[in-house]
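The complex appears here without one of its protein chains, the remainder shown in place.
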Amino acid sequence: MASFEVRTDLAVEEQEQISGEISGVSLREWRGESSDLKWSQVRVLNNGGAKTLGKPVGAYLTLEMKPLPDSGQGLRIAAARELARQIRVLFRQMSGDRYPTSVLVTGLGNQLVTADSLGPKTVGSLHVTRHVDRAASVGTKTSLSALSPGVMAQTGMETAEILRGVIRETRPDLLIVIDALAARSVARLGTTIQLTDTGIRPGSGVGNHRHELSAESLGLPVLAIGVPTVVGAAAIVHDTINAILRAPGHSAASAAAAATDPDADGFFRMLRQIKAMDPDEQYEWIRRLTEPECGSLYVTPPNIDEIVGDLSDIIAESIHQAIFPDLDPEDER
Amino acid sequence: MASFEVRTDLAVEEQEQISGEISGVSLREWRGESSDLKWSQVRVLNNGGAKTLGKPVGAYLTLEMKPLPDSGQGLRIAAARELARQIRVLFRQMSGDRYPTSVLVTGLGNQLVTADSLGPKTVGSLHVTRHVDRAASVGTKTSLSALSPGVMAQTGMETAEILRGVIRETRPDLLIVIDALAARSVARLGTTIQLTDTGIRPGSGVGNHRHELSAESLGLPVLAIGVPTVVGAAAIVHDTINAILRAPGHSAASAAAAATDPDADGFFRMLRQIKAMDPDEQYEWIRRLTEPECGSLYVTPPNIDEIVGDLSDIIAESIHQAIFPDLDPEDER
Amino acid sequence: MASFEVRTDLAVEEQEQISGEISGVSLREWRGESSDLKWSQVRVLNNGGAKTLGKPVGAYLTLEMKPLPDSGQGLRIAAARELARQIRVLFRQMSGDRYPTSVLVTGLGNQLVTADSLGPKTVGSLHVTRHVDRAASVGTKTSLSALSPGVMAQTGMETAEILRGVIRETRPDLLIVIDALAARSVARLGTTIQLTDTGIRPGSGVGNHRHELSAESLGLPVLAIGVPTVVGAAAIVHDTINAILRAPGHSAASAAAAATDPDADGFFRMLRQIKAMDPDEQYEWIRRLTEPECGSLYVTPPNIDEIVGDLSDIIAESIHQAIFPDLDPEDER
Partner (left out) sequence: MASFEVRTDLAVEEQEQISGEISGVSLREWRGESSDLKWSQVRVLNNGGAKTLGKPVGAYLTLEMKPLPDSGQGLRIAAARELARQIRVLFRQMSGDRYPTSVLVTGLGNQLVTADSLGPKTVGSLHVTRHVDRAASVGTKTSLSALSPGVMAQTGMETAEILRGVIRETRPDLLIVIDALAARSVARLGTTIQLTDTGIRPGSGVGNHRHELSAESLGLPVLAIGVPTVVGAAAIVHDTINAILRAPGHSAASAAAAATDPDADGFFRMLRQIKAMDPDEQYEWIRRLTEPECGSLYVTPPNIDEIVGDLSDIIAESIHQAIFPDLDPEDER
């Protein structure tokens, strides 16, 4: 059964949700050069895996970092460098083993809503070169262009419409889409970066962009880079109820109650029903229960200004290193 | 038992917490001119009340509005006007029935952290007159001065030190302190304004200002105006667990389990223990349980930029009307 | 002789430059509803007029206001209303007497450079409706969309490329282009708004956008709205030297010198040469003389933040009134 609400944009959170191996989904995890950096790759291999995980077929790379405010400048530099390396690998895989010669970066989201401003902030830190390269380049360099179109409430246009037009006119080889995401766990806010070759379905996160941005809809490979900046308030509750259901003595209490008292049994039947639901149903149930109390569906940490500033810097730096490899001489391309 | 964490800065939320009448605390509620405006006044009358409520002796006025993004401009105007009226009443009460002749407004908080920027944003919208009045005024007008000192991490100085110095030099009759607050309920974010004649203990909310700003510490009446912009993540969980404990069948199940199975009884003993705790202990217990999942202690809604913009406008406008009553001719002073 | 530097984007300043009637150019002036508003219309009627004036064939409407900081809110409201009225007239003229059913507004310029941010600031104040209308409209309303593409140094793309793509996808009937302009006279900064049906040649002002935005290049009528925010430093000098050349006694001194002393004659020959130049040559000569002293070619007033804020509000409001005429009921459409 499909749920209306996608409760996380992170494939790795969907995968964590399901215990044991999932048919059609592969998982690989490794440490980065710094032990404070952890990578995981979820591959959705076929439609079966896509159905189980609720994510399209493709590769989902996740970089997890220690919270940046507690870490030194060194972690930021290491994260940008590792990210750049993975972007380069994806560039080749997505372009049929050729390196793209012109890349367009688009920053989705609303610059005036801090939690939704990761895309525009990243684009604002990029050094574009397409207008220069056109004359100067001799074919070996990848040129960079960038656009922050704004959200539909600001433009009156679908992001996909704007990009389709711009792509048709400027003909980049590859599109990078940067967007703020929704996660399930508060601990992921500002500590996780997801790369995927599947593009993006805007609006599955907190924003409200309606059309898909993908190779199918736009006609060129689409690399999506996302950072969770919001969590559903219901997700916080969800974790807690599960903790209660796992509490020692719960099963015995339930059995005893069932044996003696129909009312008592009703109470446990409710708890058991929740437990028996698949994660999406469970989430939906909790959401309905908590919405009157929680009011807003999503929340963000008060230091979101700092999170968005830090992460947009890291992502912009990694794109620079991936596109202008001279900036990082120790990495061969 | 006292808890280290104050889980709300709103007296009205403390009061709601306690069922029935509280000795030493009075409560009065009324509708505003618009039915979308609701006022309540909690008065802490003596030390007993202060101990029970966890708030100093004084008056706490709370204005509750319908969420502003869904409301028209009319609600904003009505809210500012009603707020101005209450500020004028407090001005007289706090100044021994004389109207203050010079008011200093200080906006606490960090301009660069959206959720903490209500104070500086409000001060930025004020039209100060002290430097003009000095020459022109003939004694009947109240002059206005304003300062956003920044937070200690930006200045290296306690807010109280800065204000003490400025007050000594410029000798206002009354201080208005504006600050972002913490609330228990997400529904209060951006919909509630609290006025109190007790001043402020900075740091009880999300900020980290150490010294009290009050008549005792500063030597002049201190009117605090606050708006909740953050809630503790644990508070969201807290509400849900209470909802589960109130679920039909819970008591019967518990009794049945106690009768038959020691393990089952353990589970209910845990739930009962939680229920038996006083609100502060209960909150503390849940906070410890959920912190690993919730990471950050506080959360804020993604539309916090809009909330802070709207509420700082309303508060600045209400201060203008209270201090320059010609702006609102239908109100006599 | 053509000059490389366009010293003003304002047709009315070019016209003022030339004494007497100009063949192929018509001028009309009138007062607005407020005596602090003055309109002038320069019409370039044919290629002869275009050559003399250095502006393409078309209509150039100029609204001059008293400086806003010294004026009340009333002048802003009157300016927006009169502007809206002229925009409506231009809408009809430019669309072959039909009212456009969908208008795209584009704000040129760099949001991060205050003097170049008029376009993005105006777009930021617009309430777009295209995404809503699509479903709800019944054919009588004009829908509004908007985009601030950024400057080429930020995007790596020509503004014309971006707009061409977006226009092809979203098919508006009419394009409004908003941009900061260069003027000759400091007194015009923040007091003048120019409307023209000729579109815009970006880069003729302070910016550096290369491609023309016009009906010819984009395939739809282009209404340009501009506000001068910078003046050439040389222009300031230009005025002064002309004042000296007009000083009483100058001619007599010159004649006397010519009669008696070859060196003296050399000095006056220089002054006479300057005087004999056409305005563009004269400007160019002075520019070369003063550039070492003046350093930067353009200057802007220190209150440019306020100017851009005020003017972008007025323009956004006038577009709203022109497109959603219900907002201004006293004007029939």
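By written order: A, B and C. Residues from 1 in each chain.
We adopt the following convention: a residue touches a chain if its C-beta (ideal position, glycine included) is under 8 Å from a C-beta of that chain, and two chains touch if they have at least 3 such contacts.
This one's a predicted model, so the numbers in the text were calculated from it and none came from an experiment.
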| For the chain not depicted, the shown chains it touches | B, C
| task | Could you tell which one of C:Ala115, C:Ala146, C:Ile200 or C:Ala316 touches the chain left off the display? | result | C:Ala115
| request: Give the residue, chosen from C:Ser185, C:Ser214 or C:Gln321, that touches the chain omitted from the document. | output: C:Ser185
| message | In the complete complex, the non-displayed chain touches which residues of chain B? | response | 112, 123-124, 128-132, 143-150, 152-158, 161-162, 164-170
| task | In the full complex, which bits of chain C touch the chain not displayed? Write them out. | result | 112-116, 185-187, 189, 206, 229-231, 233, 236-237, 239-241, 243-244, 247-257, 259-268, 270, 286, 289-290, 293-296, 298-306
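Keep in mind that, in the parts below, only the chains that are shown with their structure count from here on.
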| Of the chains present, which has its C-alpha mean closest to the combined C-alpha mean? | A
| remark: Taking each chain's centre as the mean of its CA atoms, the one lying farthest from the centre of chain C is chain B
| remark: Whole-angstrom distance, CA centroid of chain A to CA centroid of chain B, is 35
| Geometric centre distance via CA averages, chain C-chain A, whole Å | 44
| request: Averaging only over C-alpha atoms, locate the centres of chain B and chain C and give their separation in whole Å. | output: 49
| By residue number and range, which residues of chain A touch two or more other chains? | 112
